[in-house]
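In this view, the complex is presented without one of its protein chains, the others remaining in place.
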Amino acid sequence: MAKILTRAFLGLLAVLIGVYLLMPVLVIVPMSWSESPYLAFPPEGFTMQWYEKFFNDAAWMSSLGHSVSIGLLSALLSVVLGTMGALALVRGKFPFRGVVMGVLLAPMIVPFVIVGLAVYITFLGLGLTQTTLGFVLVHTALGVPYVLINVVASLSSVDRRLEMAAMNLGATPLGTFFRITLPLIFPGMLAGALFAFITSWDEVVVAIFLSGPDITTLPVKMWSGIRVQIDPTIAAISTISLIVILAAFAGQGVFKLFASASERRRRKRIVTMQEELA
Amino acid sequence: MTSQLTYTQQISQVEQQAGAAIRVSDIVKRYGDLTVLDRVSLDINAGEFITLLGASGSGKSTLLNIISGFNKPDAGLLEVDGEDFTRRPPHKRGLGMVFQHYALFPHMSVWDNVAFGLRRQRRPKAEVQQRVGDVLRMIQMDHLADRKPDQLSGGQQQRVALARGIVFEPRVLLMDEPLGALDKLLREEMQLEIRRIHQELGITFIFVTHDQHEALTMSDRIALLKHGKIVQLGTPKELYDSPNSRYVAEFIGESNLFEGRVDADGFVTDGGARFGRPSGDGSLLMVRPEHVRVAASTEGLTNAAPVRVFNCVYLGSDMVVYGRTESGQVVVARTPISHGVSAPLEGDRAVMTWATEDSRLVPDDAEQRQA
Partner (left out) sequence: MSTVETAAAPSTAAAPKRKYFAIDGWGALVVPLVIFLVVVFLVPLVAMLVKSFTDPEPGFGNYVAVFAEPLYMKVIMNTFYVALLVTLVTLLLAYPYAYLMTLVPPLWRNIMMVIMLIPFWTSVLVRSFALIVLLRDTGVINTMLTDIGAIDEPITMLRTFSGVVFGMVQVSLPFAVLPMYATMSGIDNRLGLAAQNLGARPSGAFWRIFVPLSVPGVAAGLLLTFIQALGYYITPALLGGPQNTMIGELIVQQVSAVLRYGFAAALATMLLVLTLVLLGVAGKFLNLEKALMRRS
């Protein structure tokens, strides 16, 4: 009886938390097609005018373009640097391991306000504020830990014997890397790249410091929009932003599904192996 | 075979020459303070099936990895058919290998796994097709060529790993506990299969295992390793019948060992019992359980150990009787079950006996080290 009550209480609490978490998303999407300019809920009628307003506005379009290109470039750079770093972490020997680990993961922990201010002070003198390069550099630093974590995880599950087998069969060390190791860690690299892209796409605090009349990213433009006046255009853009993230997230989910299916098979094999040995 | 030949030429010469002879001389391998291989020397004949047998940490896998090139020895020489292989990188050795847990490439089909080595050697496409097809038929896996490794059973994966190791007709096939992950029935089947393939190909097989039973079944010769040294090298029969130390006697098969010494009249155990003098040298008298019979009385027996039976295990074809002498020595007899012979009961008095020629003197470990 106590058990049923406990479960019922937990279930009710979970439902409330679920509503609490999803409510913003659930409210904002319908509002983006409401005819009322006052963000009324439930939405009145159906219109695409706020989307049209967004797509016909040169300033919004420019910030969208910057967000996309900065996001893609920093994801790419994150993957290259992060994969190399992950290979070194898992396979390599290098000095000051603890300190290096701290440096590599610090961007995940240091509050973005601090990063923004520090980068702003430094980049100002170098002329890197309000440049795509400046954004890409910082967003890469913020995205790299995600690539590291994902690639380290997939690399740790790669059996060294596979590489030994390839070399035994005549593959050169470089050939072994490209034919065996890289295909096996590719899912991890892809996941890391997606996270790095989303990090850049969503990032607003550091971007506020680096933005200006020359370059503004979509979140920063939304930020100033919200502070000036709340109108359904923001809801429309939020919806678009959500769709982009959810698409990336869904892609990642599909990949995970595949990966976990093969992981399950692998696990099963390992379990049988362990049973044999026991 | 001279070193001017290209790698591919070397491989194609293999076809006429079958197995390679391998000489391991004074190989030393250390990890920090730990000496994993301590001046190991071993001559492996061309076409031989040799097993490196030992417990975990004995150095058998390290020795195999030195032959395959994944480990570099700190000292010593490795020669394959007279050529120095000590520092040659693994991908230029051309030795086939079957890895522990198979190490099949999970992102490639069975076919691509098997063809991998041939492609790295840039063999003509037609030849790759031909050879992969042949070897898959040989192991009865041709119908599963398009499967990925994780869609195969353990036994099937084992076959593919074997096919991948032999398809480019190496002079040597190295196997690192290849049967460890299979269940008992499949393992016995694969032991016969590997043995058959060895006879068919005629190449040198180096097999690593910790399973003495497997080693006895399959090998031409066995090298038993302990703490980085080969303690005994010989045919399965030599290791079983004439172990050169207590360690070997206990590692290979089961044995009854009596500590004592030889005097003018025969062998006296430390407990004071007197047995006939067997062949060999040493302070231990070894007799295998299957040579021990259970008798009712000591009358007329040269070798008689009166015991009190404390356990009797029924094994279907055999019966194992455990007895303890007055001095506390456990004696085990393993006898076929036949009609008319009733099994002794726990607590019964009985006499363990054997023929002198079935027993053997074995040096104790300390003596063996001096020898």
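Per-chain residue numbering starts at 1, and chain names A and B are given in the order in which the chains are listed.
In this section, contacts are C-beta pairs under 8 Å (C-beta built on N, C-alpha and C of every residue); 3 or more make two chains touch, one makes a residue touch a chain.
Just so we're clear, the structure is a prediction, and the values are computed from it rather than from any experiment.
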### Task
Sort through A:Val138, A:Ala171 or A:Ala196 and give me the one touching the missing partner chain.
A:Val138
### Query
Of the residues listed, A:Leu10, A:Met48 or A:Leu182, which one is in contact with the missing chain?
A:Leu10
## Note on the structure
Touching the unshown chain, subunit A contributes residues 2-3, 7, 10-11, 13-14, 17-18, 20-25, 27-28, 31, 38-41, 81-82, 84-85, 87-89, 91-95, 100, 103-104, 106-107, 109-123, 137-138, 140-141, 144, 160-161, 164, 198, 201-202, 204-205, 208-209, 219, 222-223, 226-227, 230, 234-235, 238, 241-242, 245-246, 248-249, 277
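In the analysis below, only the chains that are shown with their structure count from here on.
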### Summary
Given the complex, residues on subunit A that touch subunit B span 159, 161-162, 164-173, 175-176, 180, 183-184, 262, 265-266, 269, 272-273, 276-277
### Message
Taking the touch rule as given, give the residues of subunit B at its contact with subunit A in the complex, in rising order.
### Response
7, 68-70, 89-97, 99-101, 103-107, 116-117, 120-121, 150, 154, 164, 168, 180-183
